[in-house]
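This is the structure, below, for whatever I ask next.
One protein chain is absent from this view; the other protein chains keep their places.
We just call them A and B in the order they show up, numbering each chain from 1.
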Amino acid sequence: MKTFLGPKDLPSIEYALKEARFIKENRFADQHLGTNKTILLVFFNSSLRTRLSTQKAAMNLGMNTIVLDINQGAWKLETERGVIMDGDKSEHILEAIPVMSSYCDIVGVRSFAGLKDKKYDYNETIINQFIQYSGKPVISMESATVHPMQAFADLITIEEYKDKARPKVVMTWAPHPKVLPQAVPNSFAQWMNATDYEFVITHPKGYELEPEFVGNAIVDYDQNKALKGADFVYAKNWSACMEPHYGEILSMDRDWTVDTKKMALTNNAYFMHCLPVRRGMIVSDDVIESPRSLVIQEAANREISAQTVIKEVLKSL
Amino acid sequence: MKTFLGPKDLPSIEYALKEARFIKENRFADQHLGTNKTILLVFFNSSLRTRLSTQKAAMNLGMNTIVLDINQGAWKLETERGVIMDGDKSEHILEAIPVMSSYCDIVGVRSFAGLKDKKYDYNETIINQFIQYSGKPVISMESATVHPMQAFADLITIEEYKDKARPKVVMTWAPHPKVLPQAVPNSFAQWMNATDYEFVITHPKGYELEPEFVGNAIVDYDQNKALKGADFVYAKNWSACMEPHYGEILSMDRDWTVDTKKMALTNNAYFMHCLPVRRGMIVSDDVIESPRSLVIQEAANREISAQTVIKEVLKSL
Partner (left out) sequence: MKTFLGPKDLPSIEYALKEARFIKENRFADQHLGTNKTILLVFFNSSLRTRLSTQKAAMNLGMNTIVLDINQGAWKLETERGVIMDGDKSEHILEAIPVMSSYCDIVGVRSFAGLKDKKYDYNETIINQFIQYSGKPVISMESATVHPMQAFADLITIEEYKDKARPKVVMTWAPHPKVLPQAVPNSFAQWMNATDYEFVITHPKGYELEPEFVGNAIVDYDQNKALKGADFVYAKNWSACMEPHYGEILSMDRDWTVDTKKMALTNNAYFMHCLPVRRGMIVSDDVIESPRSLVIQEAANREISAQTVIKEVLKSL
């Protein structure tokens, strides 16, 4: 496996889930694969879970890990071509990428959507430059449009907690004070579509996601109706995806906040969120602190999803 | 050992000192304990000695180490409950703590006193949240009211240099241009009280420490008198501890600076300070550079105190 951006990069969902179950019980069983191999984790943006869980996963596999925060201790990078570089950016990404990758065997990249230019974001310009110029396997640690190790961890978590073969999973938009990318809902939808769940997306009008991610999901603008009978409620904010409102906040309607009244509509559903989460905006304190909240379990499974992915890459080296 | 905040968390002072002596001569003897174990070091505040010595100690023990600077590359954390999170803080510590701890076996936490709200600080609100919510052993790398790995290192140093069974140890307040916590003097007093030394504290009126830390120490407001016959002089600044002046600077009196004239009052005492130290404020250049200065030895023993503590935690996993 030379690139990891989504479920199609893994041999199959069944294989990936089987591997994940094995790894969760045998975290240190594959260190022969990682010995004298180095993973470089490049962060253009903030990170807590991804930063820690990916390091941990790589160390479980016996790898050396190097963390690089661009713009903290490194040079600012120019990402556009054909520029006279007489400003504050000292280095071009076209040099920086092959240089960085020359010191490692695998590159992980975190680079959020800019949310200014949809074409630039949805072309995955930054991570595709890494794929094109690094000469090394590249893993998305959340790129402009996807966050695959998160969605894979979410899937592992649902598999662990579901009590029927085909649970109803509802992904609901919820309000947030700042503009957020669509990477998490895109990937979650993509991974849900790769399984055989009943999958529903609910959001206010104007928050439609790209059809390539929505796939066969049912889209319902009525949150209350969508939540009925849900076994899992996956809350997430995102900004508008469709032009001419790309990257805009169209609503901060707190009626969409997931609280006990909303959860009462469900089939005693589990609550999920990728974190970080704004309490009082996305979810009420009592829902996130309830025994049906799986947010910590999802986060803990980030180590497992990352290790499954990195192991697969290591096997291909 | 599941928590390390002070001497009472170790089996005994004698045991701890014996272990420290063993570790100093055999730094790599216990790597079987740390193999495939990970320590996460969480810094809410700046650190030099603690950052380096704790990493080194953990690596000596064969552990994997992950360093996390909150507010540098991670999300800003909300620490209050019941807040509508619509400001600059993206994540609540109630989620962040169990998430962070899910990727490690031991958590080290550095979180200084805010010095605004004595009750909040002296309740050790932050580190106690880690103890309560992490589900993992928690080590203080200086929390609001204590800095136990520092005081333990100081004790190791005194044991190495004392030439009588019961030396006179004098902890003296000294001036400083900025507001500092009481964590170091609190812990130093606590560890001195756990031994059988002659222990004296001297400071200007108004700088009284909490009785639970002062213990049986003699408190003398006359620095010159206190220093007489001292075998060890431990200098440190702290801000006022008692209400209504909690966290205030009451004096910047340079007469309290430890210089050669002050040291001449002692029994050719060793000079000690936990570092970082302001030269010209706390201590004169000639005293800190003299052969009787132990500041570097204390710092070097931070590796030993940390390794002793971490080893004890590892044994309990």
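Assume contacts are C-beta pairs under 8 Å (C-beta built on N, C-alpha and C of every residue); 3 or more make two chains touch, one makes a residue touch a chain.
Note that the structure is predicted; figures quoted are calculated from it, not measured.
Chemist: Would you mind spotting which of A:48, A:68 or A:200 touches the chain that isn't drawn?
Modeler: Result: among the candidates, A:68 touches the missing chain.
Chemist: Out of A:91, A:259 or A:285, which residue would touch the omitted chain in the full complex?
Modeler: The single option touching the absent chain is A:91.
Chemist: Tell me which of B:52, B:83, B:179 or B:265 is the one touching the absent chain.
Modeler: Residue touching the chain left out of view: B:52.
Chemist: Contacts of subunit A with the missing chain: which residues?
Modeler: These residues of subunit A touch the chain that is not shown: 36, 38, 40, 64, 66, 68, 72-75, 78, 81-87, 90-92, 94-96, 98-100, 102-104.
Chemist: State which residues belonging to subunit B touch the missing partner chain.
Modeler: Answer for subunit B: residues 27-28, 43, 46-49, 51-53, 55-56, 59-60, 69, 72, 177, 275-281, 285, 288-289, 295-296, 299-300, 303 touch the chain left out.
FYI, only the chains that are shown with their structure count from here on.
Chemist: So what's the Cα centroid distance for subunit A and subunit B, whole Å?
Modeler: Each chain reduced to its C-alpha mean, subunit A and subunit B end up 39 Å apart.
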